[in-house]
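This report refers to the structure that appears directly beneath it.
With one protein chain held back, the other chains of the complex are shown just where they sit.
Each chain carries a letter (A, B and C) given by its place in the written order, and its residues are counted from 1.
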Amino acid sequence: MALTLSEDQQLLRDSARSFLDDKSPVSRMRALRDERDATGFSRAVWKVMADLGWLGIQLRAEHGGSGKGLREVAVIMTECGRVLAPEPVLSTLLLGANAVRLSSNEALKGDVLPAVAAGQRLIAFALEETGRFDPYAINTAAVLTADGYCITGEKRYVLDGHTADQIVVVARTSGAAGDRDGLTLFFVDADTDGVEIVRTTMMDGRNAARVGFAGVDVGADRLLGNAELLDRVLDEATLGLAAEMVGMAEEAFERTLEHLKEREQFGVKIGMFQALRHRAAEMFAELEFARSLVLDGLSAVDEDRDDISLSASAAKTQANKAARLIGAEAIQMHGGIGMTDELDIGLFFKRLRAADITLGDASYHLRRFASLKGY
Amino acid sequence: MALTLSEDQQLLRDSARSFLDDKSPVSRMRALRDERDATGFSRAVWKVMADLGWLGIQLRAEHGGSGKGLREVAVIMTECGRVLAPEPVLSTLLLGANAVRLSSNEALKGDVLPAVAAGQRLIAFALEETGRFDPYAINTAAVLTADGYCITGEKRYVLDGHTADQIVVVARTSGAAGDRDGLTLFFVDADTDGVEIVRTTMMDGRNAARVGFAGVDVGADRLLGNAELLDRVLDEATLGLAAEMVGMAEEAFERTLEHLKEREQFGVKIGMFQALRHRAAEMFAELEFARSLVLDGLSAVDEDRDDISLSASAAKTQANKAARLIGAEAIQMHGGIGMTDELDIGLFFKRLRAADITLGDASYHLRRFASLKGY
Amino acid sequence: MADLESFRREVRDFLADNLPDELRVGNRPDLPEEPLRKWTAALAERGWFTPEWPVEYGGGGLDREQTAVLRGELRAVRAPVESPAGVRLLGATLLEFGTEEQKRQHLPGVARNAVRWCQGFSEPGSGSDLASLQCRADLDGDEYVINGSKIWTSGADEADWIFCLVRTDFDASKHRGISLILFEMDQPGIEVTPLELIDGTAHFCQVFFDDARARADQIVGPLHGGWTVAKRLLQHERTTDSATHGDIVGESKETIVELVKREVGMNNGVLADAVLRERLAAHEIDTRALDLTMQRAVEEVSAGHRGRDIGSVGKFRWADMMKAEHDLAMDAAGSGGLGWEGPGFEPAQLERTREWLFSRAHSIWGGTDEIQKNTIAKRVLGLPE
Partner (left out) sequence: MADLESFRREVRDFLADNLPDELRVGNRPDLPEEPLRKWTAALAERGWFTPEWPVEYGGGGLDREQTAVLRGELRAVRAPVESPAGVRLLGATLLEFGTEEQKRQHLPGVARNAVRWCQGFSEPGSGSDLASLQCRADLDGDEYVINGSKIWTSGADEADWIFCLVRTDFDASKHRGISLILFEMDQPGIEVTPLELIDGTAHFCQVFFDDARARADQIVGPLHGGWTVAKRLLQHERTTDSATHGDIVGESKETIVELVKREVGMNNGVLADAVLRERLAAHEIDTRALDLTMQRAVEEVSAGHRGRDIGSVGKFRWADMMKAEHDLAMDAAGSGGLGWEGPGFEPAQLERTREWLFSRAHSIWGGTDEIQKNTIAKRVLGLPE
């Protein structure tokens, strides 16, 4: 179990950081938000990410990838987190494409994954129907038809749903909302008849959509898997998101430390006030804890350990805890100026909270951890 | 709704304080503990409390009392809290005798209450059977007999049970553990056949007992009431205990402030360190909040408002919160010396936690508050 | 007591006559304009915007019990009562420190809610260290010439007058060269820029003074003695902000209890989520404790048992409470609380999200939590410095 990055992974991190600092500072995300850009991210940057090999990094060579692990994806996500890059890494790579990659539908893999690696295909993941995260609370129904299934229901908070070419949708073939059994994942073209997409604007500048399925026909060859696949996709995405959160929290923390070192009040640097110093030490500890649990969770996946779900829930719980503390303290320690939209720190605050809620808040993951531990 | 003490109440407080400081400093409680005193408190001090009129303060004149309210009892308990006086005020006055006072058994009142006011009768309250406070989780059974009831069961954590002359016992005449319906309160002489009392030593130096009832016969004239009476007795006792906790927390806080003002480290008073100053401000806020809710709860009882239970649970929740914070910080801020038995601060720490758990921890009262609020 | 009851009847009659049903919905931003204007004028005419002020300055001349009755009745019918900065802060300060001329000139306008005031205290460089302010006033005949900048000035874009802390003695130590001065906002040399906050709105402005002018007789309290006046004013701010949060929250909106019940659902009469249930109860108890503590503080301060610095407890706990309430709302709503604008979310959801964002300001403005705790440690607990 490696808790530190390998040399190759450090190189990847350094090159990702230098590319993003150069081509994607926070101001880029801010401009897209302010302009209410229709895409919400940059297709040009996405193309460069493909050219850099990031989008296929965990895909097999036959699918245009380089066969690395989740840890490499996470290294990139952490760096994206530091600059709040709005590209659909989580939605396309770790939710949409990963559902295909982890499925046993080889035909679909051959069709979809190379296009993803090349940056030519965006895939969304249509799961949630309720406000609080509850992946089995699914009412969307998939009814057996002559040549496949017919899907009816409405999905919310579908990340980057407004630009998706294709959508993985979680629907119910049997059972009732709340049951794990009876969930099935389908692969649907976004332009199929009956698919209705309404873009929603999120407070952190991310892009999402409501996606309606009004009797959408899908062929039997577009079936991906059941709840087992869903759990695995969510575990990997949760770890990737937690890694992104570590990057965001780290950057927010560092900017706050800089402020403590520069801002003067009562004739001294405010970083000299012991109350703030002690709180900074607490922030540091929470961040280091999050980093450790995320690295361990990534190892669990890459080494195919049997505690992947447990590690993912532990990592997200702690990432959320760190995000909440660091987000709140970043604003408070910046004082009035931290409340203005002019400063970037507020963007980190919003994104940290949104990520905290996304894919399950601390309460959700604490309960899941407890269940997995048998209590 | 008076949130401040009246002039009379202030006089009572001042005289109680001066009596207790003089005759009952913390060293008295410590000596009783160290000597493993068989009584665990001082019958002489109890007699003086009676002579001062404290024991009958809320009883009617016909029962030898002075007809004041719960607030006056609470004033005394707060002062007892400040010096950790081990006398059975809570158990005899607010649990045992109060069950009689609040019942409609006039014959029993005439017999019992004057003796209580005179300091000649000690009464315990035998309720709990489980570790976590749950007043309806009663298995002790009272079975109807020819001339009364026959009680069988075992009670734990009966405060001052080892010295009780008489015992109010909560037993079940119908229903199952957890039901509110079917609970009945009986008045039993401690020397009745079948009553077995084993003294237990508590970590805070208080005195308690396990009380077994092995088929104890009790006459129908010894019946006090049902769950409604139980709730009211517990509400008043809870408020009294919360008032005592305010006294303990106040004293622990003041001793800690003194330490911060006197102790030097790194060439300065430790009270100059901002981190400690801010934490002291938090302690102060929690204490003031507890004081307000306790005063309000006492008014609720004395003015017979309809939110007595709600106020009692709010007050105990906050008293527990303050107790936990102030207890922990008192030890931490005193440093190593605070961990020694030699210093009194550890006695406050233990007593605060014991009181926190007694009659319901924060979780119990939060849930009760929620239920009373309809959610 | 009998008098109080007859006063209560007087208030009820007044309300029946002057407060139409459509306004009985609390302080909402979308109230109908004309009825609101009429109601406000009726209230002002009785002096009941400022019930405790003397009648000669446009107040209601009520005693404390009467004031409590009036407030209770207004609240009971959810009467909208705007509480502008002028009434809450400047009024109390002028009553205590103003000259007779100043009182007669300014108080009636405040009482009638006819003159709008803004507060010029903070500066971009000063933050919590308010006394380090640099905005200067140089005497020029019987006027002062004002140069510098103020920030976090709410309502500066709509204000008629400003009460402003300026440096009048440049050689004195930082606390001793400050004065509080009043001047008109509508004059050359004053520019106001709104400040956009993280919630997307502009509650505050920045104000720039470039040779703005103020009459020398508009200094409140002693020349160079403005620090004492300002500290007192901030104490008022702390006390009233924490005592009146019920008004600020707006009574007609869905309460946090209703919100959590709706989002989380009930199960056998109990909230379906046991952890949120305890958090909600804890929040309600906190709110109750804060209200009671502020009431008690007012009683004790009036009785002389306490200094006014107790208000600092109210200020930081009020901020805690507000933040806790909005965090709770967010956690209950889940992803439903993450919307910003446009379709896909209910307007009430979007409003809650923005309020959550704005709630972070409560522990910053009006003296940060850190300043409040410093004050308690020093002034209330007497810890050495």
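Keep in mind that, in the parts below, contacts are C-beta pairs under 8 Å (C-beta built on N, C-alpha and C of every residue); 3 or more make two chains touch, one makes a residue touch a chain.
What you are looking at is a predicted structure, and each value in this text was computed from that prediction instead of being measured.
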For the chain not shown, touching visible partners are A, B, C
Among A:S24, A:T317, A:Q332 or A:T358, contact with the omitted chain is made only by A:T317
Among listed residues B:R156, B:R172, B:R222 or B:R255, the absent chain is touched only by B:R156
Answer key for B:D111, B:D307 or B:D361 versus the chain not shown reads B:D361
From A:C80, A:L94 or A:L295, the answer for touching the chain not displayed is A:L295
Those residues of chain B that touch the unshown chain are 128, 130-133, 156-157, 198-205, 208-210, 263, 265-267, 273, 275-276, 328, 331-332, 335-342, 346, 349-350, 353-354, 357-358, 361, 363
Contacts from chain C to the absent chain lie at residues 273-275, 278
Note that chain A touches the chain not displayed via residues 3-4, 257, 260-261, 269, 271-272, 274, 277-278, 280-282, 284-285, 288-293, 295-296, 314, 317-318, 362-363, 366-367, 369-371, 373-375
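In this section, only the chains that are shown with their structure count from here on.
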So, in whole Å, the Cα centroid of chain A is separated from that of chain B by 52
Averaging C-alpha coordinates per chain, one finds the centres of chain B and chain C separated by a number of Å equal to 41
For chain A, residue numbers touching 2 or more other chains are 273, 275
The positions of chain C in contact with two or more other chains are 370, 373
